[in-house]
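Single-structure report; data block below.
Only one protein chain is missing; all other protein chains are in place.
Order of writing sets the chain letters: A and B. Residues in each chain are counted from 1.
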Amino acid sequence: MMTNASQITQAGLSSLVEDLRQAGIQVIGPARVTDGAVEYQRLADLSGWTPGVQPRRSLKEWFLPVTEPLFRYRKQGPRVLVEELAPPDAPRVVLGAYPCDAAALPILDAVMGWDYRDDPWFARREATVILSQVCPGGDASCFCTDVGIAPDSAAGADLRMCPIESGWRVQVETGKGEAFLQQWSRHFQPANGSKNPLPPAGPPRSEAPRANPERVRAWIETHFEDPFWQEVALRCHGCGGCAAVCPTCHCFDIVDEPENPVQGARRRNWDTCQTALFTRHASGHNPREDQCGRCRQRVNHKFAIYPARFGRILCTGCGRCARTCPSGQDITEILARIDQWAAGPGGA
Amino acid sequence: MRELRDLARRLLEEGSVQTVLGWEEGPRGARPVFVRRPEEAERLIFDPRCVHNLAAYLSPRRPHLKGLGRIAICVKPCDAKAVAGLIRETQVARDQVVLIGLRCGGVLPDPEGRETLSGETVADRCRGCPDREPRLADHVVGTAAEGFPGPSRRQQKVEELLALSPDDRWRFWQQELARCVRCHACRQVCPLCFCEQCIADKTRPRWVESSAHGRGNLAWHISRAMHLAGRCVDCGECERVCPGGIPLGLLTRRVAKTVGERFGWRPSDDPAVPSPVGTWRPEDPQEFIL
Partner (left out) sequence: MDGEGARPFEPRITAFVCNWCTYTGADLAGTSRLQMAANVRIIRLPCTGRIDPMFIVKAFERGADGVIVSGCHPADCHYNAGNYHARRRFAIFRELVDFLGIDPGRLTFSWVSASEGAKWRDVVNETVDRVRRLGPFTAYRELVTDPPVTRVIGEEVPA
């Protein structure tokens, strides 16, 4: 029986990846793409693995793909035949997930399994073992500690890794993680030293929380028509880049794509509340007719609507939205201003 | 900077404009700011981190900006070409906006840039840019500066790709476009993407499949580049915003090369110069037509 603290050398990790590949298990981890940025990629080996760099986009697309077919259809005279496709349940391992990405997954489980169980989502969730890493460091846009997550957060991780001199210290977080460690135990050694398996994480990026989530939520819920939303939207282009890189934005659109008059596919594609088309009715009426309503929606959904329904903030503080915004919009600044008003006289 | 802030304050005080659109210091470097009170003019900055093409905010596609009254907008010489494009295509009336032209010696690739501006660090689009002095402007501020020699790396990359076989180009683009998530951020930030309804948003019929698969992505990027023929001013905002890091500027540059070579067109800050796709000449080359 393994103890729940193990370690693995860099060479051991390499041979583990090789064994996983041989066993037909896909390995996913941060790696550079052609433009030099890092993204979660399929890894053939560890040569391109870059655990020290936060990927440009979150881990979400490995569970909710940018586009995925739900089924195909074929017409035969008056009938329509529905063709089921092989479920996305191929076994996978994520090696070196950022804590802010891993933490997003259980948050999203809530909505994905709420009124309707999202089969493709859970098929991927169940088929994936997540080895997260203790955050190697972020930048000024990081704010995970403001939303109840931490650089060494275990949320969403089956195993947690932390770099040590000889490789990585690994701690089991779930039964799935334990089973994985047992199955591949030949690559791991028992951890040296104390029972406290992981060194303490570095200090969180933000010294003091910039906003109190409860106060922010109360203010949002009572200030739907506040002129602040007009002001905050001014510089927004409605590009939705924030949603594209966000680990928790999960809205999608479902389309039927005919390939010819008799066959096609129904697909599910990422969508974002930042575009006009998201809410446009068939009549042409659009209840969110301009960017003010759309900016408000994004903040509202993350910090009021989702917490009200599922008890969790729909944000892990990864800071990607601020990094990607072409206009320098910063969610922490927005939350801090809201919090200031909410805390002030006559606030929420 | 003083000159810019004083001008902005004066324009707001005398009421000739209600909003000055420029740049301010944000949490991650320079960012757009809408200054609406004279005392806020002190927020304005201009330095090589002011990469944003603010002309995008003039597009009539942004109804939430209609209530800002008359706008004075800060434009670098290259941004002024986008304003000229909007005027040329009757999206904006010249007398509807006040243009504050800024003398420019090139900008950095992104608004955060902590580096000093040099031939190495300058934004690629500034390499070979001939425009130092804004011409389409009501006020001109700033000090004259030297530019940087071309050609841009993007232009060189276009030539490199053209030397490949079609199959190799196909592989190159399939690899790049595979990172497209069809967020259409490239369209949203483009100052010249001003259609009230984009072809990509048309659903009856669905001209451009919204799925981010190879077919949908290719259709979208063909469509986008076609629609920007003779419009693109090479401001690079599409590439800067792309959450997939796709070298979108290569496509628009390729198209610009065609309209340049075949129709003698260059992005111009003169709104009176006709658009190359809205006009024609009987003697246009047609060697590709049987």
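To be clear about the criterion, contacts are C-beta pairs under 8 Å (C-beta built on N, C-alpha and C of every residue); 3 or more make two chains touch, one makes a residue touch a chain.
Keep in mind the model is a prediction, meaning the values are calculated, not measured.
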According to the contact rule at the top, which chains on display are touched by the left-out chain? A, B
Name, in rising order, the residues on subunit A that touch the hidden chain in the full complex. 69, 72, 76-77, 79-88, 259-260, 265
Need a quick check: the contact residues on subunit B for the chain that isn't drawn. 158, 161-162, 166-174, 199, 207-209, 211, 213-215, 218-219, 221-223, 225-226, 229, 251, 254-255, 257-259, 262-263, 276-277, 280-282, 284-286, 288-290
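We take it that only the chains that are shown with their structure count from here on.
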Can you check how far apart subunit A and subunit B are, centre to centre, with Cα atoms defining each centre and the answer in Å? 31
Which residues of subunit A touch subunit B once you look at their complex with the stated criterion? 33-37, 39, 56-57, 61, 66-67, 140-141, 230, 233-235, 237-241, 243-245, 253, 255, 257, 267, 269-270, 272, 275-277, 289-292, 322-324, 326-330, 332-333
Residue ranges of subunit B in contact with subunit A within the complex: 26-34, 52, 56, 62-65, 67-68, 111, 175-176, 179, 181-185, 188-189, 201, 206, 209-213, 216, 237, 240-241, 243-247
